[in-house]
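FYI, not all chains are in this one, though none of them got moved.
Chain IDs A, B and C follow the sequence of writing; residue 1 opens each chain.
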Amino acid sequence: MSDFRAMADRVRNWERWGKDDELGCLNLITDEKVKQGASLVTEGKVFALGMDFGDTGPQGDLVFRRNPLHTMTIDGGDSRSMLEHGQSWDKNLRLREAAGFMAEDIMRYNDDMIVMHLQSATQWDALAHVYYEETMYNGYPAAAVTSFGASKLSIDKVDVKGITSRAVLLDMVKYRGEEMHCAHGDHIMPDELDEAASQQGVEIGEGDILVVHTGWTTKFYATGDKSPSAGLNWRCAEWLHERGVAAVAADNSQVEDPISDLEGNMLPMHMLCLRDMGMQFGEYWKLDALAADCAADGRYDFQLVAPPLRITGAVGSPINPIALK
Amino acid sequence: MSDFRAMADRVRNWERWGKDDELGCLNLITDEKVKQGASLVTEGKVFALGMDFGDTGPQGDLVFRRNPLHTMTIDGGDSRSMLEHGQSWDKNLRLREAAGFMAEDIMRYNDDMIVMHLQSATQWDALAHVYYEETMYNGYPAAAVTSFGASKLSIDKVDVKGITSRAVLLDMVKYRGEEMHCAHGDHIMPDELDEAASQQGVEIGEGDILVVHTGWTTKFYATGDKSPSAGLNWRCAEWLHERGVAAVAADNSQVEDPISDLEGNMLPMHMLCLRDMGMQFGEYWKLDALAADCAADGRYDFQLVAPPLRITGAVGSPINPIALK
Amino acid sequence: MSDFRAMADRVRNWERWGKDDELGCLNLITDEKVKQGASLVTEGKVFALGMDFGDTGPQGDLVFRRNPLHTMTIDGGDSRSMLEHGQSWDKNLRLREAAGFMAEDIMRYNDDMIVMHLQSATQWDALAHVYYEETMYNGYPAAAVTSFGASKLSIDKVDVKGITSRAVLLDMVKYRGEEMHCAHGDHIMPDELDEAASQQGVEIGEGDILVVHTGWTTKFYATGDKSPSAGLNWRCAEWLHERGVAAVAADNSQVEDPISDLEGNMLPMHMLCLRDMGMQFGEYWKLDALAADCAADGRYDFQLVAPPLRITGAVGSPINPIALK
């Protein structure tokens, strides 16, 4: 734990951007970075990095999050049924509203709703997601998050940043020479990030968003296997800090390796990044097509636009990040 | 109705992009358009066009859609409570999972979920949202949408397009010289779109996304008033068709005017655009800051990136569209 | 407040039934009371006292509770749609499951789900629902209720009592000579309960459940008006205590009058009954038909069976109480 504590002290960004700051490392994304991101769109290629939200999503092994539950509130069979059966039911206001015009009007519609854990598939963690010792990023108290949501560091605070910047993919599957994915338990270490970048001929600079390919979604879609792949070791936190990375994302469930090597503490990299550094995590990003394209053209940087939904007080948001080359 | 029928025949795009097409007018967005969009990012400005999802959202007047309900599944008061009270409860698996590490581990987290009508605030309509005569865009039957969702024309089919292109804002509030918003009932007609574009010095071309500022969200946030503002008249459908617009969005609830002037038929423009043309609608987009910026610098075109969530089978998606200049 | 504090000290039942007790006044229901209740069923009349759960429910004025949202996960239009359109959608597991047998099998089914605030209509408050000074009934700490639910005093602890006993209706509408309901603000005082009982020729004894008719649901169903009716004054708490009442219910939203007359403190009777005495409240009970029957036959006592659902850790439960005469 002393290594962890020492690193936490070195990387802590509290008050770096003012005592009221709720953006953290996203502050490193300047107008220049936004422009630089856009300047990378030289071919008009579009990669949507979002996984499916629904029955076939990646949840199932954890009790505390489930796959989303999507239901229709009106569908294609209803108008036929209602015209056939009539509107003899006076209690349902939604039925009355719909049936009111169907008899005479030709317009028909479908509508739907969802019940969804906000981190059930491709997502941003808000800075309020993980913390320790009753304190979140920038010194905000744990008490700022109640049953009503997060009054500080919630995900609806950060969309002013897009979230868009130049992004760099590091393909650890390719670097390690794996067939499909990096096997779980074999943590990705800081020097491997340097070597992968060097092998790929790409540099990571201040304000960039780092996207790490571990092969997890490839494995999941190929086999249905939800067991973890390798993730970053928590010592990568300082590596990210030194380079001024604005945010980090991966195709696995937690960016960092789910098996911590820090004396019995879960999610040490979450603690360092979200709480001490103020750096958001993107998880469950579907990277296979993008990684294949980068390998094909040898270009590993691109414009990334990954807007979170403005769910007020939320500590995470489902997203569909878009990479443009 | 004969005018409507005649226009429907003129604008219908069925089989234009193949009999299996589910993208509709998004097909008009070429690689060149994606590049052109990105080339407009000359200053690094970012505008997030999403409204809040939560208690303060725009729903309330309709029975069939409600504001989202966001709840925490674990929050900042829980670890303190659980350490104080102990873990004397053997029935709740989620509590057992969380309490299992809190006694020894310093890591703490917040997590949350949402119950949400998919069109409760800023959104894309999927092509499966509105239709008539038992048939949807490209001839797909109404029967393709069941309680299990839309097997055709659902919103998860279109993220291959980003959705990103060059977009153009037409500021009808400015054009009409209104103080805050275009009053309801005074339909926006096709010639007004031409005149506004001309006044703004901007052209709308094939593959562009049109974004119409009516002032509704400005009024809503200023006054809390949820009553409608003006929207497009359904005759604008052909105007959009002729110019090859790829998608159309507005800051009001329905793009088109909620009071139809078509002999008792609701949502005629939805029927023409979604069903006959295959053109998606974006609704409840928050445009005030973007419109102010366009007025200030005189530049009304920009890169738009508005990715829908991949909710499988959904007929709409909450979004947070990003405009970059 | 000193009157309130003094009464709280007089009525407090903590440790009366042991330091681990979670049943409170329901302990007063003996086997004899259960038998006595059943013995009152002399005619075989049945009165269901539950309100509707759905769009037409009583919620709407409060932000923090909504009417239930009921949706179908499969309905009567689906099989026809699925047979017509085929099963060409490989992503939805529920559709695949259903479609798997429909082509050959004749069996069809409907199924559904609900999103529901547990106290959105006819209900029992659990003892964990209301408290003060960080302590609940029998000294259990507020900390026993986390985001995971109530580990103490939850509603699933009390179904061992049925909940069934002899119950007595006091008809305050009749007593006060009101046409429809007792007007809001005119608190029902302890002496009125005595006088109504006397007028009705009924006695309330230890282990009985008291049911108070104020006319609220009558007014709500007749007019749609959701504004409050009169309720019990908090001084009735001691009246209930002295008589050994096991639980109290009413047809209004809160049993007690929503406008407190206790120097700015909300829900004083909830605090005294739920927290100090350990007495459950039943709210939103539909009593009009039962009250009419009691007035007709002059018999105001009956068997009551009002089982809560065993929702683990819940602080309330929707119910449909049954009165038998």
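We take it that a contact is a pair of C-beta atoms (placed from the backbone, for glycine too) under 8 Å apart; a residue touches a chain by one contact, two chains touch by 3 or more.
Small disclaimer: the values here were computed from a predicted structure and weren't measured.
Of the identical chains in this model, 3 are shown in place, and the full complex in the file is built from 4 copies.
Quick note on the criterion: only the chains that are shown with their structure count from here on.
Where the sister copies chain A and chain B meet, the same residue numbers recur on both sides for over half of the interface positions. Each chain gets a centre from the mean of its Cα atoms; for chain B and chain C, those two points are 42 Å apart. If each chain is reduced to the centroid of its CA atoms, chain A and chain C end up 43 Å from each other. Mean C-alpha positions place chain A and chain B at a centre distance of 21 Å. Multi-chain contact residues of chain B (touching two or more other chains) are listed as 55, 63, 72-75, 77, 80, 94, 98, 115, 141-149, 312-313. Chain B makes touch with chain A in their complex at residues 30-35, 37-39, 41-46, 48, 50-56, 62-65, 68, 70-77, 79-80, 93-94, 97-98, 101, 104-119, 122, 128-134, 141-150, 156, 159-162, 164, 264-268, 270-271, 303, 305, 307-316, 318-322, 324. Taken together, the chain C residues at the contact with chain A in this complex read 52, 54-56, 69, 71-73, 75-78, 80-81, 91-94, 113, 115, 147. Residues 55, 63, 66, 69, 72-75, 77-78, 80-82, 84-85, 88-89, 91-92, 94-95, 98, 115, 141-149, 151, 312-313 of chain B are the ones that touch chain C when the two sit in their complex.
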